[in-house]
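Of the protein chains in this complex, one is absent; all others appear in place.
Labels for the chains are A and B, by order of writing; each one numbers its residues from 1.
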Amino acid sequence: MLRDITLGQYYPAKSIIHQLDPRVKLVTTMIFIISLFVAKGITGYAVATLFLVMAVRMSRVPFKYITKGLKAVFMILMITVVFNLFLMDGEIELWRFGFLRITDKGVRTAGFMALRLIYLIIGSSIMTLTTTPNDLTDGLERLLSPLKRIHVPVHEIAMMMSIALRFIPILLEETDKIMKAQMARGADFESGNLIRKARAMVPLLVPLFISAFRRANDLAMAMEARCYHGGEGRTKMKPLHYESRDKTAYAVVWGYFLLVTAITWFQRQYGVMLL
Amino acid sequence: MIRAEELTFDYERLDEEGNVESKKRAVDHVNLHIRPGKFIAVLGHNGSGKSTLAKHINAILMPAEGTLWVDGMDTKEEGKLWSIRQEAGMVFQNPDNQIIGTVVEEDVGFGPENLGVPTDEIWRRVEESLGAVGMLKYRHHSPNRLSGGQKQRVAIAGVMAMHPRCIVLDEPTAMLDPHGRASVIQTARKLNREEGITIILITHYMEEVVEADHIFVMDQGKIVMQGDPRTIFSRVEELKRLRLDVPQATLLAFELQKRGIPLPDGILSNEELVDRLCQLKSKM
Partner (left out) sequence: MSIKVKDVNYTYAENTAYEIHALKDINLEIPDGQFIGLIGHTGSGKSTLVQHLNGLIRATGGRIYFNGRDIYGENFSMKELRSKVGLVFQYPEHQLFEIDVLSDVCFGPKNLGCSREEAERKAREALRMVGMGEEYDKSSPFELSGGQKRRVAIAGVLAMEPEVLILDEPTAGLDPRGRDEILDQIERLQKERGITVILVSHSMEDVARYVDRIIVMDHGQVRFDDAPAAVFRHYKELEEIGLAAPQMTYLMHALREKGADVDTDAATVKEAADAIERWLRNRLG
């Protein structure tokens, strides 16, 4: 299960999306997420779907790989759907059992909620799959650099993120190893009630924390040995420049956002609600 | 290149209020002199102080007493810190815990970025260093997918890109399989021979040091033996007492000597021993 988390995993390929400036991808993802909350009704989501499909196709990342990220959040998705399904009050009752009831509005909201979450995950997965974590943090660092003026340690935050991303796969592998080592000593991580299960985690978590601290210590030393001393006076191996394709991408994205907003506005204004 | 005078270091254990509770001497009045361009090996069992000594060369640790100079620069001088670390690079034991970048070439670029090297020059250095360690074709790979030996070579490239004059390798092969070990040692030898970089190799594996120019043996924070490999490895029993070993050919020659077969001290390789044994035969 641990291996299914694709978030933060780069998928190497040569595509237009891969080549885009990370800032463009970050901004696009933000806009896309906002658009999901702006969009109402089928027309809006149709446009969002079209945009997403286009991005997926252009990224050249196999669709199967992108959806792997969904497995990890399946539970959250189910909970959201169930809550909306049963708790949303609507006019037409479709099903009833005791105090539980499902209404038309519940189905609609649950459906859109699920769609919104799925799109959100897919959208951000495309970003992380097509951008190396270093590019991503570089992009973030640049986008947030105005905050330096109010003494936000932007460079340090970006560096921490980058390191965290590099060590996620290593720590996952380590978790797997320690789990197996403790299982070889008869540990049981699966059976028992919640308290038993929680207590069974101690032999896994203690070694994991110790290992994480040891790694952090080693890494800090290795970084210092290579003359790391914060962001000051540092040059970039891959400085960020906007190319013409980045400008085109911005235009497309803003076009998309305006379209979704316009549709929503139109629906509101004239009460045209499809579905 | 590197000179130590009465170098001493203690690990301090602090109690809850931050007062020194106990001290453990890790390096004890060490004097040494390493000339540029040499291939130096430091041997010693676990806890003999060899890693602590190594960390002084890179100014990660500061001596409690005595002085260490790297290329004439005193490591205690704060203003020289970055020049010292640039001149004396360091490769550590665990390949996973020293790679910072998520792509091979970005990791190699990390050092030059910190030094403020212009972008074009960084690219040139990255290519040159990856080429020197034979990892150029993996430049776009994720370090997580490389073998241990390859990761260590990337780490060496990362140091090379800072254009050091000296590289300290602190047990770089301890976590590798024989293949990885051989490739790392070969790389270190090549950099020493072709680029003239001073190599200080810290290791447990005797086979890796038979071709070194000079060997230091440490025990309890002190340098207890030094000399060329032949001198060192002719003292088999002393090395065994220090929890160390000798190459297998040396051990065999020593065993045969004990059985009364006339062989010289300090034989280092199979070829040498075979030649000696065959000469014996013809004399008889």
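Definition applied: contacts are C-beta pairs under 8 Å (C-beta built on N, C-alpha and C of every residue); 3 or more make two chains touch, one makes a residue touch a chain.
What you are looking at is a predicted structure, and each value in this text was computed from that prediction instead of being measured.
So one chain is hidden, and I want to know which residue out of B:3, B:29 or B:45 touches that hidden chain in the complete assembly.
Within the whole complex, the residue contacting the unshown chain is B:45.
If you put the missing chain back, which residues of chain A would it touch?
Chain A touches the missing chain through residues 62, 64, 174, 177-178, 180-188, 202-203, 206-207, 210-211.
Residue-wise, where is chain B in contact with the chain that is not depicted?
Listed in rising order, the touching residues are 44-47, 93, 147-148, 174-175, 177-180, 204, 206, 240, 243-245, 247-249, 251-252, 255-256, 259, 261, 270-271, 273-274, 277-278, 280-281, 284.
What we mean here is this: only the chains that are shown with their structure count from here on.
Could you grab the centroid distance between chain A and chain B? Build each centroid from C-alpha atoms only and quote it in angstrom.
So the centroids are 43 Å from each other.
In the complex formed with chain B, which residues of chain A make contact?
Checking each residue of chain A against chain B gives 10, 12, 132-134, 162-163, 165-166, 169-170, 214-215, 218-219, 221-229, 233-239.
Across the complex, what residues on chain B touch chain A?
55, 58, 60, 82, 85-86, 89-90, 92, 94, 96-103, 105-106, 109-119, 122-123, 126, 140, 142-144, 158-159, 162
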